[in-house]
Each structure stands twice: as C-alpha cells, then as structure tokens.
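For this view, one protein chain was removed and the others were kept in their places.
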C-alpha cells in the first residue's frame, strides 16, 4: 500500500491557509524559524521493525488487523510513515525476527522508500526453534562458555546481516541478569559479559559502533547485568572507542534524572543513541511524550546543548530510534504520534535561548533559568514542525491524512484481519 | 511596599502591542477565548502565610533578605502579588505562626488589598514554647488522652481565629504516624485520630468545612496515620458532610495516578481542595508546574470535567491553595511562577474539546483521546492568561514588572537583610 | 506421580535426631511451642492452578519439563506438594484455563489428596477462542454494555463451576484500566465496574464471598480501574457484606506500607484474603519471602494481632493463596519454598510478645517495640514449622525429599519434556 503524492498534495492544499496563519504567527515570534525548520527536516528517527504490530504483555495481546506478515511488508509500513511525515527515514532491524533472506533486494526496497538501515538488534533473550543452548539463565553472562559462544556468534551474525544492508551499528540489549538473590555471582557475570562483548567488539567493522543498552529490571526481577548507565559506561569504557551507551527512556528506576545522565554521557563522549518511549510505572513502552513531555524536553535540551558544545551534527551524531509497544492503538498511528512528539520537543529545545540560560546559570538566577526553559516549552511549535514536513514533501497533518486515506482499512483488506507481526 | 497603579499601567502600555498580536492569534484559534478569559479572571489561588520566606531542609536554610517580619508584612507581600497578577486574592493562615492579635485590624488590612481569608491551618507537628505536652509521638493519634485533648483544643482555637477573620475552612495536616515498625497499633492510632477529629468537627460552624490532608511519609518515616487518599476518605466519610479530603500533589508514593484520585474523590463528593506544588523525589515542595506540567494538566482536566459534571463553580467549588517551599528562589518570584503555571494549566484544561473527548472514549479511540488532550496542552495560552490579568487590572508580565520595579531590593531596604519569616 | 508414605517416613527417620535437637532448643526458648505447632499445622495455603507451570514475561518463556497437561495433573501436583508439607491443602482454580468438565470427578480426585477448592478466579483479561467480544478495552468497565454483560456472565459461570466443586469464594482480578491519559472517563469506568460487580454479587450464593483485588499497574500502564486498596474498599463497601478486598503483595506502588493497609482493612471488616508473592520492582511474582521477608513478617504481625482482636480463626478467617510465577525455578520447588516462607513467618508472628508490645506502644517506647518485633523475627523457628509438618504426616524437609525422590525427573518421564501448562 502506498499513498500517492497527489493525495498528500490535496491534503496540504486544503490545510495550507490555516497552516500559513499559524506559521506566520510563530515565525514572527521566534528569531530563527527558517533554521529550525531546516534542522527539523534533517532529523530522522528510525522505526524498529518490531513496532509495526500490536504489542502485548505477559497477560495477553489483542492484535489489530493488517499487521505486516514479512520484512517486505514492514518496510512498506515504514515507507508509508515516511511518506506521511518525512521524518522516519530509517529502519532498525531485529534478528532473528527479520532476517533478510535476500539483502540486496531488501536494501533496494528500502531505498525505494527513502529508508536506510539504522542500528541492528540482536536477540539473546528468547530461545529460537532449533537453537542448541537455551538462554534461560542468560547469554553473554552465562556460566557455561558454550552458551556464551553461541550468543557471541549470534551477535556476529547480526553484524554480518547489517553489513549486507548498509547498517553501521549494533545494539546489544541484554536481558541477562537474575531473578533471585544468590542466583548470580555479580562480578563473574560482569566479567563473562565483558569478555563476550569484547569478542563481539573484535568482529565490528572499523566504521561501526556498538551500543550497550542498560535496563534496571525485566525480564529479570532481581538484578540486570547491564543494569544502569554506570554499568553500561564501565563496559563501553573497557571495550574501546567504538563502544557507546544507549539510553532507553523506560529503563530507569523511579524518579531517575535521565537528562543529567544524558549530559554526563555526552561529556564523556560515550553517548551512542536513544530508544524513545514513555512510561509511568516501569518499562511501559508507551507513545513518546504521552506521559512526561517535559522530561522529554529536558532531555532534548541537554542533547542540543551538549551536541552543540561538541560540534556534533544533531541528525547524524547519535542514533535516534523509537522503542515502543502499542497494546491499545493502531501501531502506525502510535508511531505517527511518537514522531510528532519527538519533532515538537526537538523544535522546543532548539528554541531555548542558550545565551540567556547560560547567563542565568552564571548568576544563579534560578527563576530566569526556569523562565527560559518554560518559555521554549510553552511555545506552540507545531506549525514549525508542519512546515518542515511540508518542505520535505510530507503531509501537514500525517495522522489526519492516514485516517482519511483509510490506510488501516486497506492494510486489513490486503493482509487480512488475523495477521500477527513478529515481535513482542 | 506597594506598586502604584500607574506603574502597572505604564508596564502594560509598553507591552500592549506585542500582547495584542499574541492574543489576536490565540483568540482566532480557540472558540471561546472571551469565556476562558473570564473564568481565568475569576480564579483565585490562596497564598499560604508560611510561603513568603525562604524555606529550608533539615540540612540547612539559606535566607534571602526582606522577608516579612510579622503578619502585617505577610499580608502586604500577598497584596503585592495580587496587585501584579490579580489571581492571588486569598491568604491561608497558619496558627501559631501567624496568630492575629487584632483580627479586625488584620481583616481590614487584607480587605484593603482585596484579600480574603481562605482555609486556616493548625499545627500539631511542632512543639511551641510553653506548650504543656509534646507532640513528639503524635497529636490527634496520641496514646495519651490529655495530649489528644491539647491538640483538639488547638484546632478549635484555630477555628475561632478563622471565624474572626472570615475564613470558612480548617485544614488539618497531621504529621502523626510512626518512624518504626511496632511503634504504633495502627487501628488504635486510627481510632484515636478519628475520635479527635470528631471533636474538632463538632466545633465547626455550620458553614465551615474541614479538610483532612493525607501524606505518605515525612516527618514520620514508617507510617502516617492519614497516609493516603483512601485513609483520608475513611475519616471524612465517618466524620460527616462538612468533612472533605485535601490533595497535596507532593504527598503521594512514586508513580501515583493523582488525576484518577481527584476524579474519584469528586465522584464521591468528598474532594475539598488542593495544595499545589511540584516534586521529583518526595514532598519536594517545588514551584508548581516546574517538574511535571503535564500531570498538572491532567489533574486540571479532571477537575474541570468533574466539577462541570456536578455543576460546581470552578472558582469557589473547591479550596485552591499553594503549598510550596522556596529554598533557592526569591519566595515572591517563586509564587508568581507558581500562579502563572496554575493559570496556564487551567486555561489549557478549559480548551479541552469535551465532546470530542467523550466520543473518542465511547469509541475506544485512544489515539484521538490523546490528540484531544495534547492539542489543548500544546496550545500556547499565555496570551489568554495575560488578557485575564489585564482585564482585572494586573500586569501583563508580573515577574518582569516585579524585577524592573526592584521590589525585593525595596523590601530588603525596608525590612533588612537578616529577617526570617516564620514557617518551614 | 505420588510419594509413598513409607518414603516420607524413611526421610523423617534419618533426620529425626537432628530435628529433635533443634526442636528441643526452640521449645525451651518459647513459651507456647505446642500451641504454635498446632496453629501451624492447621494453616493451609491454597495453590493456584496456574502456578504449576513455568511462568514467563512478555519477552519470553523458558519452560521446564513435566508440566501438568490437564486439570487432573495439576491436582496431582498440588497433592504432591501437600503430601510433602501438609500445608497446601487447597487449590484455587482459574477459569477458563481449568474448566472442570466433570466436576464430581475432579472434586473426588482432589479429596483423595486431601485438597479442597478455595476461591475461584475469573479471567476477563484475555480473549478466548470463540469469544464474541474482545476485552482489549476492558471488561466490567467497558463502554459497551454488551461486553460488560459478557464479562458478567463469565463471572457468574465461574461461580457455577465453583459451586459444583465446593468452593465458596470468587476472586475478581480486573485488568481493566487504561494505557493513556484521556482513554477513560475515570468516573464512568468506576460506575460501569460497580454496576457489573453488583450483578455478579447478586448471583453469589449466600455463603459465598467475592474478593475484589486491586493492582496499581500492568497490564494497563496508565490507570487501573481497581487501582489501590482505597478503590477496592469503595467497591466492596458499596457492594455489601459478602464483598471483601483482596491484597496481593506485588500490586502496590513503590514503598507502600502494606501492613498498615492490612490492619485498616481488618479494622473495617473488609479484608478478604491474600495473594502471597514477593517483588523488588513491580508485580514480579517472585517466591514468597525471597526479597523482603521482614515486610512479610510485619504483615503477618498485623494479621495475627488484628484477627485475634476480632476473634477470627487464623486458618479459616481469611483466604490464603499464593500467586507467584516461576520463570527460572522448578514450579513445585518454588511453591515449596513459598509455603515454607509463609509458615516460618506465621510462626514468627505468633511468637510476638503482644503484651509487651502493647505496653511499649502505650509508653511510646519505640526502642522496646522494635526489640519485641525483631526478637520474634530473629528467632529461628524452622524446627517449629518442621514439627508441625511431622505431626501432620509431612516431611521434615520437603524440598530435600522432593529432590532425593527425583520427582521432577519422574514427571518429565511421565509427561514429557515439552509440556506447557496453561497460565501465564
């Protein structure tokens, strides 16, 4: 399924006058509207291949219809998102859920939609049919060297798939850990994991990065062997210059100050990328910006400031990915909302008056520092985001067009009601 | 100290054109701008008498200068806030920190500033000089009946003070609880507290309300005898129709869904009022809206919807109070920021398209329900809030005017650098 | 599979001398050893039918072998546990996972193992094959009356199954709630749920109870429609005298004081029963007592004190059930550990010197109150628990015997390696 360019054009024509009124207003309020619009247009967020189907919990899963049945259909879905918002120009593949049997075909298909392959994801948190050893008690941390070897080999295989597709990064999210006190010797688990990562690191092409993700809990409920940013940083520091820490917003203990973590990882040159989502209780994997939008803004505020201080390119300096699960929404609509939230927040962070903020900080003028941030956050930047989409050939209101075009209905018609995409 | 009306007028004149541009824009975006402005103008938030000085923690306190040295100066400070924003037209007194020796004089002074006396606050969490019994082990819960009687008598005295000032509500925040397992018999503590509250309730004038505040922890670190909304509701249900639960945003366990609590208390007809503040870790008593502005919006969304459903007047149906502590900001600036955050959030809640939201809920259209709320929250309503102030005779930008008028400098000049206001 | 009595006898003979030494020591330390042993022997904890297989998370499931393939085998498994510890004399069935096609046969089979049927559990958090309406957006709360009716009918059917089996209680755990702000009108969801519960209540036999369980989050990640004890108490108070609140230890927000909740629910006459488990992060469903054993002790301390105050029989006054999930342990071993932890904790709670504790509380002697509790908790009561088992015909060391008898190996031999029990 595909949305014809003419449909987007018609949609935009209808909305143009209203949009222009809003844009003119905000362009008159901010100094650098054109610059912001350009930066927004350049900013692309990768869609994970597992986020295109309905997600579930241990208690159940309520699939919708028209879910992609194969990698090709997943690429089609992401292509569709990208047509609409021109901000989803990358795909983050998960192996073995989405092994490309014919990589050059897949690569060409993606290119057709303007998509590139972002970080590849390995999976050693599930057992696959035919697998020799089980990951029940861990993978890279396992007490049994043979099982570690199996997990290392899988990661190296994922790198190989990635090379074939033009990716340049491997994300390692380890579920490894323990459910009960005493189950693990923490030091030994760390050392095993480090050695395993070192072997994977050795297989990394020169221009590749490895992202070591951390998570406080789940699926292990007592300890996680890469449990927080401090542990991830220990690993990535010991691994070498191609190793970076990846931050997933939902992987922290309650009340954690994530923006400070982001700032310090940038300072250390060890921030690699992001998994965007939102949460209220744990790793709830909700739509980005749906629960704590101001926290997201504070994180983007640190990203913009910290990347600028290092001269990093916002669009390419870090890996930007969504990692959400959609239990009660149409996955594509959910992703459109997530991307919109990210673009709005990035725009707000670009609005922050850095000079005034730095002065306020220098004077311990806490009130003004707050005013500066809140001014940016309270500004309605949606017209800037829409302008960036318009400029890039996307739709002024992607979600509205998605609905009026009856995309889901068509996907159900094409694929059926009972399809189930691979993933969580 | 007083800001002359002419100074406000000059300030507004200078900013008027810019304001008008913003107002015209937003008035063109929303259907009911005039109605919203009127509602905003009617909405008043009480300032607690203890919030006018620099707050502290158990580790220290770093006072600023020019803090009010007596009740008269506190009223002056609140009057000043009200002059600036026309939204702080009430004062919430704390006894014994602010016993009015001459109530009619105090009442007249307040009236001069357009201030009325909101809920009175008793204090049985500290020992006062000359007090017969100590509250070290609780007050209304105490195992010793004489101590309970002393605490009851104090509350009744607070009611008496309130009557003299024209107040019509008593807020009981009980620090009662325990620091260690075994310290209390929970049931006995509950029963003692209930009996004590019943005696206070009996002393309540017919047109008065009693607000029973709850708090999860601090200053007691193991249990609190009015620890959550469920416990407060048990007390207020047993007490009778004049008893209501008071919600303080910082008094919950991590991740609590406060907006749902608010909705259910309204449903039960037992929500009495609010203590506004914000927090990241515990009862941090930070500036309203400085940490989780979307949570504040969701709470106001429930308030508007729930009060409308019951036909309650937004401005007078519940008690609206700030309860914040300012450790690193000028208290008056902090209060201006808090009030601004409340007004912005109330305005956004008024913007919610209730019909569309109800339809989305009826259709389980979660995506649209989110869009409706986010649309309201993402709208920049500051010009509406400013218009309400302008209409009521306040300043377009209260904080800016406060600074250009050098209010704090003048207060320091008048009162000195080393003053310390009573309070926390 | 069955453990012959003679095997238990041999096991006990070997260990008897060692046990006797320990028992003699502890019997000399505590005043009422015989009484405690009798109470322990009378105390039975129901095993849920879904806890006999390996549990999982949304990320995966790593089954062991020999899991029960049908209700008969589940009863066999529980019978086996009961043979070993003589404390697992009840089964809590889950419908539709374990519909008894021939209730009288099932009842007879259970009786053969000395098992009775404790509370029945309904399931409206999953869709079953052939089900007309989906519970994707809730069941008893649903905006669609037909869906509520379907869920009500299911609960009434569960009652009917329970009657046939001799059960006398229905546990309603509702996953109902919302994942996003705006998804639900909280009041409407409450009212719908209340009305649905009232219809179920009306179908309850006179001597039955209904337990309304609460849970803070999961599988819904923004709100739960029976979210905390306060909400459950609202429902059960409105329902009537046969309705009670059920406490599951893992269903609270971080840092909640569960023992105080237990005490207050007992005070109100509205505590119905327990789901035992343990957790560190969320509803981790770990082995009872494996993470916070002192919290479990404090809860039992309140139970013993509160039930004694009301003259309730410890063994029969409340519903005692385990609700755990075993991801990395043999389920039967896990259950043996859970029961052992419960019995140890109950024994410690029985040891508490109530008179001394009450005196310390009356004198605000916090130090002594702590000493009294810690003395009980620090006492090694395992010999008392073992004595109760011995007296009842169980094994001195159930777990050790389970292993030496190679029970799991036999179950695998009988049932195969690849069986998967119904459940989570």
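Per-chain numbering from 1; labels A, B and C assigned in written order.
Heads up, the rule we're going with is that contacts are C-beta pairs under 8 Å (C-beta built on N, C-alpha and C of every residue); 3 or more make two chains touch, one makes a residue touch a chain.
Computed from a prediction, not measured in an experiment: that's the story for all the values here.
S.K.: Please identify which of the visible chains the hidden chain touches across the whole complex.
M.R.: Visible chains that the missing one touches: A, B, C.
S.K.: Of the residues listed, A:257, A:316 or A:404, which one is in contact with the missing chain?
M.R.: Within the whole complex, the residue contacting the unshown chain is A:257.
S.K.: Quick one: say which of C:123, C:257 or C:301 touches the chain that got left out.
M.R.: C:257
S.K.: Decide which residue listed in C:213, C:248, C:330 or C:405 touches the omitted chain of the complex.
M.R.: Only one of C:213, C:248, C:330 or C:405 touches the chain omitted from view, namely C:330.
S.K.: Which is it among A:126, A:183, A:198 or A:391 that touches the chain not included here?
M.R.: A:183
S.K.: Determine and list the chain C residues touching the chain excluded from the picture.
M.R.: Interface residues of chain C facing the absent chain: 21-22, 25, 28-29, 254-255, 257, 280-281, 287, 289-295, 328-330, 333-334, 337, 341, 344, 364, 366-367, 370-371, 374, 377-380, 382, 399.
S.K.: Residue-wise, where is chain B in contact with the chain that is not depicted?
M.R.: Missing-chain contacts on chain B: residues 55-60, 62, 125-127, 134-137, 175, 178-181, 183, 216-219, 221-222, 254, 279-282, 284, 286-287, 290-291, 327-329, 424.
S.K.: Touching the hidden chain in the full complex, which residues of chain A are there? Just list them.
M.R.: Touching the chain left out of view, chain A contributes residues 136-137, 143, 178-188, 190-191, 216-217, 222-223, 227-231, 233-234, 253-257, 259-260, 263-264, 266-268, 294, 298, 301-302, 305-306, 309, 357-358, 360-362, 364, 366, 369-370, 372-373.
Criterion: only the chains that are shown with their structure count from here on.
S.K.: Which two chains meet at the most C-beta pairs?
M.R.: Top-ranked chain pair by contact count is B-C.
S.K.: Using mean CA coordinates as chain centres, what's the chain A-chain C distance in Å?
M.R.: 40
S.K.: Multi-chain contacts only, two chains or more: what residues does chain B have there?
M.R.: Only 254-255, 257, 294, 364, 366, 370 qualify.
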